[in-house]
Structure formats: C-alpha cells, structure tokens
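Only one protein chain is missing; all other protein chains are in place.
Moving on, here comes chain A:
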Amino acid sequence: MTAEPDGPRAEVLVIGAGASGACVAWSLARAGVDVLCLEQGDWLTEEDLPKSHQDWAVRSRHEWNPNPALRRGPFDYPVDNRGANPVNTYVYSAVGGSAVGWGGAFWRFSPSDFATHRTDGFGRDWPFGYEELEPYYEINEAQMGMSGAAGDPTHPCTSVPPLPPVSMGAMGHRWIAGFEELGWYWWVQHLAIASRDYRGRPACSNRGFCTAGCPTGALAVPGTTYWPEALAAGARLETRARVRRVTVGADGRATGVEYYDAAGELRQATADLVVVAGNGLGTPRLLLMSASPEHPHGLANSSGAVGRGLMIHPQISVVAHFAERTDADHGPWGATATTRHFYETDPANDFRRGFIITAMRGFNPLDTALQTAPWGAGHHRALETHLNHEAVLWVCGDDAAEERNHVRLDHGNLDAWGLPGVITEYTMSENSRRMMETGLARATELARAAGADSVRSFGLESPHGWHLLGTARMGDDPRDSVVDARNRAHDVENLYIVDGSTMPAGGTVNPTNTVQAVALRAADHMIATRDQWSRSLLDRSGISRRWDGVPGTR
C-alpha cells in the first residue's frame, strides 16, 4: 500500500510529542519555523488521569499502567521484554510522551557523566561536555518550573532554581535526619513540580502518588509547559498519527514520513527536515521500520548501532519499615532528598562509576496489600504492619552501553496498524550487580540511621525501565554511532534524532532534564543552519542547498 501524496507539508516534521519532541517544536516555532508534530497518542484530559478518580490505585494498575504490555492502550505498540533481566519497560503514548505519568525528579547530569570512558574507562563518552548543556538546562528548568535549592556541593551548577523546594513533611525530615546522622552529602530533591504558583500552574497541594497523574497541573508535563506556547507560536500538532516510516529521496535526503492518521488513512507528510523524538524504544523501532533497498538494515543505520546499547540504569528499591507512621498518604512522591555521596568511581569499590539514593515515600493500601499481605487469616495483620509504616529508598546507578542489550523489531507481534512491535533484550552486567549490592547496603544503612527497624527489597532481576536510553547513540565516528554531536544523523543529512536514545552514556540520575536540554540544543542547531536546509529560505535567497559549509550559489 502506498501513501496518498496529499498529506500535510511543513518545514520541519517532528515525530513524537513527548518530553524531547515538545522542546524541539517549541524552540523551532518560536524561531518562526513552520513545524508539524505527529504523535501516535492523544491529548490527555483530566478524566484520563487516575488521580481524578476515587479508584485511582486500581486505574494505575490497568489503563494507566506504565508498562504497555499490561496497559494495552489503543495507541501503544507491543513490547516484549526478554534477556536474563527482562526490563519492565515503561512508556506512555500521548501528548507529553512518557512524561505524563512520571515522578518529576529533575537533576542535571554531572560533568563526569559526559566523560566516563576518559575518566573511568567505563562506557562511552559524549562528544561534548557538561558546560555545553548548561544554558539549555537553564532554559528547560525555567520552562518546566523546577523546584530546588542552589549551592549543592556535589554539583558545579551555581544558578538558583526558579522555584524553592517542595514541602518535605515529617517523612522527609526523618530521611534528612538519617543523612545528617551519617554525615553524608545529600540535597533537597530537584523536581519539575511547582512549589508555588508558576506560569499558570498551581502550587503542589501534596496529594502524592505523582505517577498516577497530577490533575492540578503542579507536576510539569510537556502538555502544560511546552505545548501551549509552541502551539501559540504556530506549531501544529496532529494526534493519533502513527508514523510507519521516514521516507528518503533519490538524493539520500529525508523527504517526510508515511503515517496513519486518526481515521486510519495512510498519508504522506513532506518536509525539509525530519526530527525523530520517539523515545529509546520508539525511535529505533521507527528507524528499523524505515528500511529500504538503499538502507536495508534500517534508516541511519550504516553503523549497525540503531537499537544497540540499550541502557536503563540499574536500580534497586529498598523499602524501609518504621515503628512510627510514615504519612504515606501525602507529599510529592517523586522524592524528598537525594544523595550523590556515592556518585563517582571509588577505587575502594569492586565496580566502576556510582549511584544515587533517592529518599521517597510509602505505598498506597492496594499496593501494600499486594506486596506484603497474604490471602487468608494473616491478611490484615500484614497490612497493618506495613501500610503507612514504610517509605522507599530508590538506588539508581550508571549503566554502560553493551551491544548485547538491545531493541529489535518483533514481526510476530503487530500493532493495530499491522506494524511490528519491539523486543527488548537486557542482561545486567557484573559491574551493575556489584554496584547495586553496594547500593543496597548503603540504602539499608541510611534506613537504619533514619530509624527504620527493618527493610525489604524488590531485588534486581526485573528492573524498572523508565529510563530507556542509548539506542541511537551520539558520537563523532559514523562507523560507531547514529547521530553526530548536534543530533544530526550521520547517514541522512536532514534527519535529526533528539530523544533519550541519543545518549551515549546515561549518567547516574533521572535523565529527562538532560534529554530535554539536548533536544533544545539540537533545535538551536537546526535554527542556526536553517538557511542550509529550508526550501522556503533557499528559494527566497536563490541559493542552492549545501551542507556543512558556505552555501553555494545557484
């Protein structure tokens, strides 16, 4: 089936309206670029958010489940997770992408995260350093409305967050007492949550359980931060638009995309520049689906790196039990405080690189029951022991890209449009295991220092996959990477990839602030080189298109 050539035209097509796609559309539209974003999901309404409903805990396990294999939403594609440590992959398909049901933890990477190979012989280096991203972090933190405090000695950033820290509550103070008792470095959590009214968003009302959706809008999501301004600046956003391939012309340049629109019609959209922002799963999927006789192994994949090197951050959760109540029914869940005390490589350890420990809150009654209470006579005894007497310490560490960990197409498992799903393969490295063993020990120490009488843990074997990174990595060498240092595909000069898949190393903290800063930086490059790729500008100036140099005269 061929696509109708009657589809929309834009200067730039952005695929995916999530955390990174929103940044690019915002940036380009404000620079006067004609940008159209195609998003497979839809706008969310208050009704869609679990926490608008009394049965929010149940909805969070089904129609709002972050794992598409369990959610089976109408806009999802199938994901089958395999390997020795099958990842619980978490992605949403909606305007806002996976950052609609997220926690809002919002750290910057540290300088060493960009140079782990050079400093520690671990993983890959970024082709640029922290200071390159600093101005984009600033823009992003203002745009998302980040709360936090300046002066953290574990990070070089000196700027003052746009908003003061969110409230702690008694549980936060208990964790802080633990950190202080141990004398560790710690810092108040940086969150994309409004601690005060901010740009039309209300201050957080401490309803907690942020991943179950934030009906007040205090939690920053791209649909309330970037998108309104992008649309006001002229960007167009077509939802329920599932892109099935990026099309390439005889000259090797991207010409646009084929996609199924909301009515299920196959259409062709054309553009001068195509930007893929589909997430660490969706982006390799689209590039691999875009295979053609000229690109038999997938688009932009002459290196073979598309889909390879999946990173997820090794993680372990330690649930601390306290004799006292833990106020689990309120307060931003995304955290109270985090320590970077164990962030850098320590020669005394039997692993390289390090981890953070983020101090969070407790579970709701349903999840507590399902995690701890047996059926039968002991049910309520167990529930009363655990519910509102627990709080979580989340350990998250650095992960090196390994070729065996990957994403590939699953032709045996098709989406509603007959397009292949994806298979992820993940096996945890020995380094990660040893790192997490130490993380578990340190978190246990912190729990005890904070007054916990016991801990339980979820173990390591089936890790959380909310940070899906590295599957279309950035690098200087086209033989070993998919995009260059400006996020432009080595193989296709007018194709950019801007989401978390381009990270050559995943850092040690939650990645979204960095994903978005990278996307904003890439957008600036598109704007700066617009006279080289924009047909309308070239036509107007009478200059022929030529990349990477002075435009030639026609």
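The rule is simple: contacts are C-beta pairs under 8 Å (C-beta built on N, C-alpha and C of every residue); 3 or more make two chains touch, one makes a residue touch a chain; residues count from 1.
Convention: contacts and distances are computed from a predicted model.
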item	value
Listed names "Gluconate 2-dehydrogenase subunit 3 family protein", "Aldo/keto reductase", "Transport permease protein" or "Putative DNA modification/repair radical SAM protein", with the criterion being the UniProt name of the chain not displayed	"Gluconate 2-dehydrogenase subunit 3 family protein"
Hidden-chain contact residue, picked from the options A:G129, A:G217 or A:P478	A:G129
Residue among A:G121, A:P156 or A:G249 that touches the chain left out of view	A:P156
Residue in contact with the excluded chain [from A:G208, A:G256, A:G397 or A:G439]	A:G208
Contacting the left-out chain in the complete assembly, out of A:R82, A:H380, A:H411 or A:R479	A:H380
Hidden-chain contact residue, picked from the options A:R30, A:R199 or A:H330	A:H330
Sites on chain A contacted by the missing partner chain, in the whole complex	51, 54-58, 61, 110-112, 114-115, 118-119, 129-130, 149, 151-156, 164-169, 172-173, 176, 180, 185-188, 195, 204-209, 212, 216, 325, 328-331, 340-341, 343-344, 364-366, 369-370, 373, 375-377, 379-380, 383-384, 387-389
